[in-house]
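One protein chain is absent from this view; the other protein chains keep their places.
Up next is subunit A:
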Amino acid sequence: MTLTEQIISILIAAAVTMATRFIPFLIFDQSKELSPYLEELGKFLPAAIMGVLVIYCYRNISFSEPSKALLEIVAGLVTLFIHLWKRNMPLSILVGTGFYMILLNFVG
């Protein structure tokens, strides 16, 4: 990507993010109800997208390097269980990433 393309990408992300924040204040009347379709979509998307993004992070997993693939999966499970246990976001990320970085030295 060229510098210009990078700047365009960042500006798109910034503009769209701002739009998602400002739109309700511009179009919705505070006394009116939201359409049931939008309300349902608003419940569905945030959860569904988190599942998608986990897979996105694993898209480059390669079974030609089985030990590294296994490490990525195990480190992911460690993160998941730590978070189920402690529910402390920075801690879970720190432990999961630390676990991965340390064991990566042995897997190579």
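Quick note on the criterion: contacts are C-beta pairs under 8 Å (C-beta built on N, C-alpha and C of every residue); 3 or more make two chains touch, one makes a residue touch a chain; residues count from 1.
We take it that contacts and distances are computed from a predicted model.
Per the UniProt record, the absent chain's protein name among "1,2-phenylacetyl-CoA epoxidase subunit A", "Branched-chain amino acid transport protein AzlC", "ABC transporter ATP-binding protein" or "3-methyl-2-oxobutanoate dehydrogenase subunit VorB" is "Branched-chain amino acid transport protein AzlC".
Residues of subunit A that touch the chain left out of view are 1-2, 5-6, 8-14, 16-25, 28, 30, 34, 37, 40-60, 72, 75-76, 79-80, 83-84, 89-90, 92-94, 96-97, 100-101, 104-105.
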